[in-house]
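What follows is a structure written as structure tokens; I'll ask about it next.
Rest of the complex left out; these chains stay put.
In order of appearance the chains are A and B, and numbering begins at 1 in each one.
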Amino acid sequence: MSNSQPGGTERGTERIEAFSDGVFAIAITLLVLEIKVPHGSDADLLGSLLGQWPAYLAYVLSFVMIGIYWANHHYIFKLFQKTDHALNLLNLLFLLFIAFLPLPTEVLGQYLLDRTNQTTAVTVYALGLLFPAATWLLMWLYATWGYRIVDRRLDAGYLRLLTLQYIGSVALYSGAVVVSLIDFRWGLSICIGLTLLYLLPPKSPVYRREKH
Amino acid sequence: MSNSQPGGTERGTERIEAFSDGVFAIAITLLVLEIKVPHGSDADLLGSLLGQWPAYLAYVLSFVMIGIYWANHHYIFKLFQKTDHALNLLNLLFLLFIAFLPLPTEVLGQYLLDRTNQTTAVTVYALGLLFPAATWLLMWLYATWGYRIVDRRLDAGYLRLLTLQYIGSVALYSGAVVVSLIDFRWGLSICIGLTLLYLLPPKSPVYRREKH
């Protein structure tokens, strides 16, 4: 198929979406590897398993986050008409932070109950969520600036709404990072709250009136 | 392709099936990472390898379970006419428990022979199988309620039969959880028996007569 006609560099978004899907699916499934089974046969297995509830909380939070990013990735790539080199690189940067999420997830799971380090743990986790949100915003700003990548038939007000929404996410995660330094409970609450908020259904794309 | 026509949010099931397939394939292949190679060069390698037979049993059980869920996932999604936001979230919840299976698998493999913890280990494993079965049932009930998602041409009796079957699974795994607390051997036997039962071929879908 790809050989049937001579062409320039790739322009469609199918390839980049398939690759991103792969990274999403693998990152989401690797999360479980960060939860350790307690060792030592004399140990109180039940107590150990129950005692690491922060690891399950972190697993659920990160699983849902990656799942939402997967859905949103499809959502915005459906608005894109093409891809270009810069967008490919921005997407790669975004995936770099998605694939990195298992690490802050493990940090949160292991240190949330550790009084010395729980503040650090939550801050690291909030940072782990801030990075993909920030590169997502970058990707979006690049794609929508002067309708560079997005479908020209899309309504400007609709695009502006999404832009505001993505800026809001970055602002709130930045807030979570700062707040967690003061009280880790509040930082974590913001992270959980945002995840729950993202579970709301996405708005249907709005196209310009004259085109329909 | 996805840009060729303006549209609302995604409705087809291809994307969600492809993502789920990825998670199934990765989770099933990660199971082997939960089996440890005995360390220490002076050790009796053969004895150590044979001695961890519960890990192989757990590997086979979970591998077959995920493989069956993969096949059944395709089977029911072929009955679905579309997808919607709630189904996507229920499917994500189901995948969350599928991707989690390597953990109870490792627990079973490591603690089945440990007298102090073998009851806990089997209960945890039965719980690990109950969770995906329960979210599967939820997904099914949501999809079939008033033919919300499933093909309207499907026979009501046929759908009821599948509903009963999925309720039966949840009941039996719940039973396995309770029974394993009394005698872990019986709990494990129910888990193994159900897995064997699922190896039977699925019933062909039945459509309403007037439509054919």
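Following the convention adopted for this analysis, a contact is a pair of C-beta atoms (placed from the backbone, for glycine too) under 8 Å apart; a residue touches a chain by one contact, two chains touch by 3 or more.
Because the structure is predicted, anything quoted here is derived from the model rather than measured.
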*How many copies make up the whole complex, given 2 shown?*
4
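Simple rule for what comes next: only the chains that are shown with their structure count from here on.
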*Relative orientation of copies chain A and chain B, as a Cα rotation angle in degrees, nearest 5*: 90
*Roughly how many whole angstrom separate the Cα centroids of chain A and chain B?*
26
_chain A - residues contacting chain B, complex_ = 12-14, 17, 21-22, 24-26, 28-33, 35, 37, 39, 41-46, 49, 59-60, 63-64, 67, 70-71, 74-75, 77-78, 80-82, 151, 153, 199, 201-202, 204-205, 207, 211-212
*Could you please specify the touching residues of chain B with respect to chain A in the complex?*
1-3, 6-10, 15, 18-19, 22-23, 26-27, 30, 33-34, 85, 88-89, 92, 95-96, 99-100, 102-103, 106-107, 110-111, 114, 116-117, 120-121, 124
